[in-house]
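A single protein chain has been omitted; all remaining protein chains appear in their positions.
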Amino acid sequence: GGTTKDSNTNSGSGTQASAAADPNAALKEGLKIAFLPKQLNNPYSDVETGGGKVAVGELKGEYKLVGPNDASASSQVSYINTLIQQQQDVIVVAANDPNAVCPSLNQARAAKIKVITFDSDASKDCRDAFINQATTQGIGESLAKMALEQAGSDGGEIAVLSATPNATNQNSWIEVMKKELEKPDYAKLKLVKVAYGNDDDQKSFQEAQGLLQSYPNLKVIVAPTTVGIAAAARYISSSSYKGKVAVTGLGLPNQMREYVKDNTVTKFALWNPADIGYLAAYAGAAMASGQITGAEGEKFKAGKLGEYTIGANGEIVLGPPTEFTKENIDQFNF
Amino acid sequence: MSDTRPAWRSRLTGWDTIIAVLTVLVLIIASFSVENFGTSRNFTFMVLDLLPIILIALPMTMIIVTGEIDLSVASTLGLTSSMMGWLWNQGLSIETIIPLCVVIGAICGVVNGFLITGLGLPSLAVTIGTLALYRGLAFVVLGDGAVADFPWNYTGWVTGTIGDGAVPNVLILIVALAVIFGIVQHATPFGRSLYAIGANAQAAHFSGIRVARTKFWLYVVSGAVAGLVGVLWTLRYSSARADNGAGLELAVVAAVLLGGVSIFGGKGSLPGVLAGVVLLTALQNALRLEDVSGQALNIVTGSLLVLSVLLPNITTAVRGNWHRRKLRQAAAR
Amino acid sequence: MEVRNVSKSFGAVAAVQGVSFPLHPGEAHALVGENGAGKSTIVKMLAGVHRPDTGTLRVDGSDVDFSGPADAKAAGIAVIYQEPTLFPDLSVAENIAMGNQPLTRLRQIDRKQMHANAERLFRRLGVPLDPTRPARGLSIADQQLVEIAKALSAEARVLIMDEPTAALSAVEVERLFAVVRSLRDEGAAIMFISHRFEEITALCQRVTIMRDGRHVATEMVADLSVDDMIRRMVGRDLSALFPKQEVEPGEVVLEVEGLSREGVFRDISFSVRAGEIVALAGLVGAGRSEVMQAVFGVDPYDSGTVKVHGRRLKRNEPRAAMAAGMALVPEDRRQQGLVMDLSIERNVTLPRARKLARLGLLFGGTEREAAETWTRRLQTKLGRLSDAVGTLSGGNQQKVVLAKWLATGPKLLIVDEPTRGIDVGTKAEVHRLMSSLAADGLAVVMVSSELPEVLGMADRIIVLREGRVTAELTRGEATEESVMYAAMGQEVAV
């Protein structure tokens, strides 16, 4: 639609004028903030962008959600190009490939669009800020810790069921986890395999099957992806391995509730994905309004989440993940 | 024999002409009614979006005209992209890598060609197999990694425009290749033989056409072009990855069929296919600018594909009925 | 059954216009006319394939409107089409039984019964075919025999046969006729189409003559002489059918030595000189076509040599044969001779597109000119050169195949059943053409199942039986008897 031309020009000149941050600048209304998740129709990203929608509503901006049906970098590029053509004010994107989206993102920035990445970062020289759900280190450690708890005092074999072989997040968490496992505390744990379910429900399901056939003594499956953990839990809960093999990792409470209640899963973790989108929207608005530029140390207010400080390399860390158990799971609905 | 008018008229109502007119109409309507559609930057984006489909469609058209199919093209693209990343990591220069990648694509084509013409296996089955094989090899080569640090002057050339104007650099490539393929397909003995092979391979064989050899070379060319597109794809996204171009094969086949090429072989023209590709890309671009969701784009693509064959059939049927009724009326009188 | 004033046109072509004739039970009715006269179109209307534009079909005195072949079948009409219509992947027995398979109590197919039925039919026709083998790979003749068995198995009240004998030799034809006569005597109505008049006089009582889609006459066969029929068909008198010119043979053009292919033919040797017409005779399935296809290179052979003008040809390489000046007009024009979906001009120029190209490029004009010269010379009846060849009648398609190969200017012409499905008028033209080409120094090899043609045209006759040469006869030595003896297995002293 062509009704928002005015706000465009406003925001354009606004950012142009202030190369330096003005912490006291008012948040603009009517900002066009577009979310581009890794793919549409992924329940996890839907929760994330849902949080973004709430934030944009609070900011009285224009919310838009676009995205490909497949999690490929190239289809994201077409959408970024479209968003540039539509002259959005902020693009909030979860990059499917840190480099492939770069040229387009830089074109966007050249067109005075603020680029915030969330969930999965793009190369740091082609975005203005990155909303990190938790530090890579923190998640990796937490995964190792949960694995140890589940395996019990005797330790034993554990396996990882990840997303795609080239998923940036998962790979860095697994790296940290591997380093962690080398420590003496974890001596009794043996990581026997990293399998990939491609974030496809069925493939993950079959990979879980394969793991149990190949490693009869497996004690724990650690799945650092919401699709993987749900599929693994589902397989275990319906097979003879129930009660013998534990499943843990990162999962959505709604998807996992059933398996927590039937004791297939005793503990898993996740940050609140809705908060990521929420924070990203506020960060984008703050930037488009000139409150921040993305430099280290700058502070801004993110609505109900309170104040955040930009870290090194333009990273904004959401906070520590929440652990879910039978006791607390009913308090969450996402 | 001297009567050429009906031939001329039948050509005018042929599907490739209709689709060309339709394409122009869509372009015109979109430039007026869709905001930002007509801008030069959007033109560049569109050309970049249709680059892989249009290039792969060139040899694919020939292959489908001979009654065969190549579903492995997107996987060949992925494999060359992987190889490109791997070779780059080995420290080869980009000037060596690019021709090497085209050769790798051609080798994929040689394998297809050998299985299909040498062993006489059905191409649909073979290329479903190599679709999985080449994609798998792509992952073997590069695994989960991505290689990104290609030289800027190359990546920039692919996404850039001539003299910073409105004409993308790759458009030269597209036009040059399209002209070459067009001439070969429509104005050479080789091109003629493709139609004969597609419509009746045995009769072609009896006419002295080397059916197997011709098909073999088509697969080699198809592989080489897919390899070239693998290079261009990698440079455009400055990212060599094993999953590059996944699923592109169906888009290419859809575009070729939309352009009026018969899936049974023997019929179709390259201009029709080019129009088909442009129509699809332009429509998707315009709809995206209008915030139509990707899901709805699926429906549009699918419907177009079916309608592209259905509509001409319906018009012929209606015309035939009308003609018959007229005859009956004349007889009744 | 009766045909009343039916018409049918395809686009601008009026294939049949206002034709009427009756089919009486217990009578064989012949339908004759030149190529493209509309005979097959009538057959297809009777069979429910085409719907008449105007006019009606009547069965048992009441109008019928067939919406498809199933309706015609249900009305008791069985049809043998001009072109075989078998299912190559199914067994011969299944082909015959399709639609009428014997069923067991559970409505499952009773295979045993089905095979037994097929065997019975084959015994009646005297064909040594295995009912369980797939139809793929059957020779044209065998295919035609299966078609005949199929039509007979339907035990129809009306049996329509569109050139069933075109691919058969005298022995099979005689057996077929015996069967058809007995059907006729049991009260079936027979419609029979053929370009061979001796067959018509031998089998039919009544004849309908067509010209250019119009009805000319329906008369008793006994009341007409063959010449009468021909005159009314073509609308003028014909010159001699076999206008053989005597030519002094020149140097040897083709030399075949010890050619063998396992399971097909063995140790074939012969030679052909310039100006000579050599005929390959034999019963159906003797392997004549296979030999010539191996010579031309479309089929492989295991051992032996083929030399043209003393130079050995590469095996299995038609292009080499063409370069040496060879041309092959194949026996199956639909599968081997023509690309039905392509235009007439493209078909004619197909083998020599390279020669017509300038700087590697082809232009429509040159192709059209080249095509026009030869189609006109062969008096092909066509609408536009840009029409698909599939829209032509069978005989005119055959002319296009001839045009296609004559246009390459061959030194050695191999013709396999050159006049199959061609009307008398055209046949005479083709024969005249062949002799004049031979007179100009062309070497001609002719494979033919028609003895009169063989005897009338050939300078020398090579007889094949079961893949071997059993006799080589000169024009003087050859008689109907001597050729038949050699073809059927009795060695003839030469």
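Per-chain residue numbering starts at 1, and chain names A, B and C are given in the order in which the chains are listed.
Everything that follows uses one rule, which is that a residue touches a chain if its C-beta (ideal position, glycine included) is under 8 Å from a C-beta of that chain, and two chains touch if they have at least 3 such contacts.
Throughout what follows, contacts and distances are computed from a predicted model.
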TODO: Mind telling me which option in "Multicomponent K+:H+ antiporter subunit C", "ATP synthase subunit c", "Dihydroxyacetone kinase, DhaK subunit" or "Autoinducer 2 import system permease protein LsrC" is what UniProt lists for the chain we can't see?
DONE: "Autoinducer 2 import system permease protein LsrC"
Task: For the chain not depicted, the shown chains it touches - done: A, B, C
Task: Of B:42, B:130 or B:155, the residue in touch with the unshown chain - done: B:130
- [ ] May I ask which residue of C:8, C:232 or C:266 touches the chain that does not appear here?
- [x] C:266
- [ ] Could you tell me which of B:40, B:89 or B:298 touches the chain that is not displayed?
- [x] B:298
- [ ] Spell out the interface residues on chain A facing the chain that's missing from view.
- [x] 40-43, 45-46, 69, 165, 193, 195-196, 201-202, 205-207, 209-214, 216, 230-231, 234, 238-241, 254-255, 257-258
Open item on the list: What does the interface between chain B and the hidden chain look like in terms of residue numbers?
Closed with: 115, 119-122, 124-126, 128-137, 139-140, 143, 247, 250, 253-254, 257, 262-264, 293-299, 301-306, 308-310, 313-314
Task: Interface with the undisplayed chain - residues on chain C - done: 47-49, 68-74, 79, 81, 85-90, 94, 98-99, 101, 103, 107-109, 130, 133-134, 137, 262-266, 287, 466-468
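Keep this in mind: only the chains that are shown with their structure count from here on.
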TODO: Please list the single chain whose C-alpha centre lies closest to the global protein C-alpha centre.
DONE: B
Open item on the list: Please tell me the distance, in whole Å, between the geometric centres of chain A and chain B computed from their C-alpha atoms.
Closed with: 36
Task: Mean-CA-position distance for chain C and chain A (Å) - done: 74
Open item on the list: Could you work out how far the Cα centre of chain B sits from that of chain C, in whole Å?
Closed with: 42
Task: Residue numbers on chain B that touch chain A, as the complex places them - done: 35-36, 39, 41-42, 45, 49, 139, 143-146, 148, 155, 159, 233, 236-239, 241-247, 285, 288-289, 291, 293-295, 298
Task: Interfacial residue positions of chain A with respect to chain B in the complex - done: 1-2, 40, 64, 66-70, 72-75, 77-79, 81-82, 84-87, 97-103, 123, 164-167, 171
TODO: Using the touch rule from the top, collect the residues of chain C that touch chain B in their complex.
DONE: 7, 9, 53-54, 298, 318-319, 321-322, 328, 330, 335-342, 346, 349-351, 353-354, 356-357, 360-363, 372, 384-386, 404
